[in-house]
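A single protein chain has been omitted from the complex, and every remaining protein chain is retained in its original position.
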Amino acid sequence: MLDGERHVALSAPAGRARLAAGLAGRVAGRVALCLAAVLLTYTLAALSFDPLAELRSTQPPTPQAVLDARAAELGLDLPVLPRFLRWLSGVPAGDFGVTVDGHAVADEVWERAGTSLRLFLPGSVLAVLLGVAVGIWGALRAGRWADKISMAAALVLLAVPVFVLGTLLKILWLPVNEAAGTDLLPFSGEKTPGSDLAGWAAAGDRLRHLVLPTVAIALPQIAFYSRYQRAAMLEVLHSEFLRAARARGLTRARAVRRHGLRMALIPMTALVAFSFGLHLAGGVFTERIFGWHGLGDWMMSAIEHQDAMVVATSTLLMAVLVVVVGWLADLALVLLDPRTRS
Amino acid sequence: MSPVLEIRDLTVAFRGRSGPVTAVDGLSLTVSPGEALALVGESGSGKSATALAVMGLLPETARVRGSVLLAGRELLGRSDRELSRVRGRQVAMVHQDPLGALTPVVPVGAQVAEAVSAHHPGIGRRAAAERAVALLDAVGIASARTRAAALPHEFSGGMRQRVAIAMAMANDPDLIIADEPTSALDVTIQAQILDLLDDVRARTGAALLLITHDLGVVARSCDRVAVLRKGSLVEEGGVAPLFQRPGSDDLRGLLSARTTAAGPERPAGEPVLRITGLRRQFSPRRGAVVRAVDGVDLDVRAGQALALIGESGCGKTTVLREIVGLRAPQTGTVELFDRDVSGLRRRERTALRERVQMVMQDPTSSLNPTMAVADIIAEPLRVHGWPRPEIRARTRELLELVGLSPEHAERRPGQLSGGQRQRVAIARALAPRPRLVLLDEPVSALDTSLRAEIMDLLTGLRARFDLAFLMVSHDIPLTRRAVERVAVMYLGTIVEAGTAADVLDHPAHPYTRALVAATPVLDVQAARARRAAVLSGELPDPTGFPSGCAFRPRCPLYAELSGVDRAVCAEEPPKPRQVGARQVACHHVDPP
């Protein structure tokens, strides 16, 4: 890998400018996708939600005037698209609208987003790295027992839904916690509530809270990525250019390191870019199971409360994350594959 | 002198779905220092497996027995690490597919440098890079220093093979194994690469083990030849005596494909196809224009065969596509059976398709693998609404016509051999009783020994049904035996047209002369005598148009001209002129 990096260095300034232009173009496309996805979700939410249902079902019946006033307050008198645009126009200034119970969405959004990131990112980064490692490791041992077992394990892991996996982890870990007589790895929340830990102790506390959810987030993704990485690496291992590299005197290991790895990583960039959105669902489930109050948890309760603004906001932030990850994948692709630069 | 390579009783078996499959079966061979040995045989005869066994690069599942001695040292059974010290230093390899053999994302210079540094660990990166540039320069890559930073896909096929040869010669090996090094290349480029290989051997004193199916290449470059069939040695000996008196059917079959035979002479009938002023441009990217076809006139008459020949990229296939589309061309006219296709209505176009059929290059891809042979042959009839009983009768008749038996009707293409598949494709084309058949390199995807046979089948069918053929080809000997008339294309224009006897036996245009000269012939003396006549350079970037004659940068005649004559070439694009019975587009070819 390190050897491979040498070829990567971008040479001419002209090439660099072209590269920047290309990456910028891709960003524009991805931002458009992101907005379209948010619009879609918002439209679905606005059309199907009925935030007035509760008011309407009160006994005695709420007067029509009150209902109308409430509807106007929530902007329900406007058609969907203008409502969406009005909401969107506030976003750059940090105004995400109001929740159905009248709070500014902005009050809560950043804390929620932070929680989600702290939960989801470590697990996902770990998953991509380990998935790639396991896949390559398996491809190099293709057909042996270790490979067969890891592939079977991956298949089983993919058959277990994320929300089950989290609970299973709890069941498996419970005896350990009980034996220790204390919550070695806590099952719920981001930190011990009401504790006045500080400094390293607080960090340790957070870390202990993070372990199980991270495993729950990472395992299925590791299974997912490793299967694809293994297939990609196997294809490279059978390639003519690898044989040619050995023919000029490289050992198999060195040929794989210098030529195979890089080629096998190239298809993974696209895979990460388009599957990241799918894996977000795992994060949402995990938040619920481990009691982290992040965006996914927020969105789920917003659906229960028929709160379109919160749904739109949390969708937007998730979509932004997808776009950023997609862009990072593009960047990785361009670094790995100089053919994409021209 | 002790042999540089000695293979004794080599057996290679691969694991197949139903037990092991033997690829090489008890093969023994020797290569002396400095010698060039050709390994020939049909595909599947074990040539490549032998080469990979010597290199120690067979897949791990392969089982190898016997002995491979390189300069007296046993190679079989050695570890990857030990072999890696031999590979690339004592024995180097040039692969068939020059694009596949280069890592797509690593600059070619770095890959050549790697061949150096793999065997000189202490050399340092800069020095290795310098040596790489020197090597690229030595194999004829212009401005090697800047080109070294380019990626493989930015090179042409010929240039990539030069890069591969640069790697092979990097450490002065004792033996170079070349596995079909030119079969993906045009004849003109093939000649350049073979010359380069000769040159490299002269410089390094390396022996050559050349794997090929083209006996013309053998005649040109090799001292001895070994013929393989199903992994065993059939015969072996000096090239000249064996070509005179082949001892096996295998060699005879291979030789027949290369024998130059005169083609048929048939009277021409009414006009079938007439093309005038045909042009076709593409823009591969914004601002760039490729004039793929740049003003072509052709006509084909009933019962007659016309071949379009030239290097790949000269526009010959585009001409075929323009015709088969039956639509108005960008510029110019296409008339079929005296009707201009641009005025056709949908109905008429479909009806016309019955009379114009096409046979494509590769039967493996042109036949739907899920359909039975009978259905494939019947498809054009169904499309054109033939009644059922007639379809059945016609299908049976066609199978027999192309030399297949009735039991082939129910097979799938995957159960047929390559030659049989192309027979099916021919039957399909003839099904609706066409008048004109377009042939796109109809035999180039087949094994060499089958080519002549299929070509002769086509010629026989043409005579029998008075068909007209328009054939695209780059194989000059086969073309010679199958057609009456030839048109030679270069960069979208026809540079010479006339009877096959005139154009191919006595070429007049400098390009045709070079093309004919580059074509390998079987006569060992003649093959070697021709080496001087290699055409330099490759097809230029198709988006740039030189003024005057497009062939000028590569024209050997231009190089010998006086200043005044050169000026004419540089300013005026030559128009086709009548020279004797043929048309030639060159200012400086005069009637004999």
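Labels for the chains are A and B, by order of writing; each one numbers its residues from 1.
What we mean here is this: a residue touches a chain if its C-beta (ideal position, glycine included) is under 8 Å from a C-beta of that chain, and two chains touch if they have at least 3 such contacts.
Assume contacts and distances are computed from a predicted model.
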*Tell me the UniProt name of the left-out chain, picking from "ABC-type polar-amino-acid transporter", "Xanthine dehydrogenase family protein subunit M", "Oligopeptide transport system permease protein OppC" or "Ion-translocating oxidoreductase complex subunit C".*
"Oligopeptide transport system permease protein OppC"
*With touch as defined up top, name the shown chains that contact the chain not shown.*
A, B
_Using the touch definition from the top, which of B:61, B:368, B:547 or B:578 touches the missing chain?_
B:368
*Have a look at B:11, B:84, B:221 or B:357 and name the one touching the chain we're not showing.*
B:357
*asked:* Just checking the interface: what residues of chain A touch the absent partner chain?
replied: 33-34, 36-37, 40-41, 44-45, 48-50, 155-156, 158-164, 167-168, 170-171, 174, 274, 277-281, 284-285, 288-289, 296, 299-300, 303-304, 306, 311, 315, 318-319, 322-323
*asked:* Need a quick check: the contact residues on chain B for the chain that isn't drawn.
replied: 16-18, 44, 324, 349-350, 353-354, 357-358, 360, 362, 364-368, 370-371, 379-380, 383-384, 414-417, 425, 428, 432
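Everything that follows uses one rule, which is that only the chains that are shown with their structure count from here on.
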*How big is the gap, in whole Å, between where the Cα atoms of chain A centre and where those of chain B centre?*
51
*Residues of chain A touching chain B in their complex?*
6-7, 11, 238-241, 243-254, 258-259, 262-263, 266, 336-339
*Contact residues on chain B for chain A in the complex?*
52, 55, 57, 59, 80-81, 84-85, 87-89, 92-93, 95, 97, 100-107, 110-111, 114-115, 118-119, 149, 151, 153, 164, 167-168, 170-171
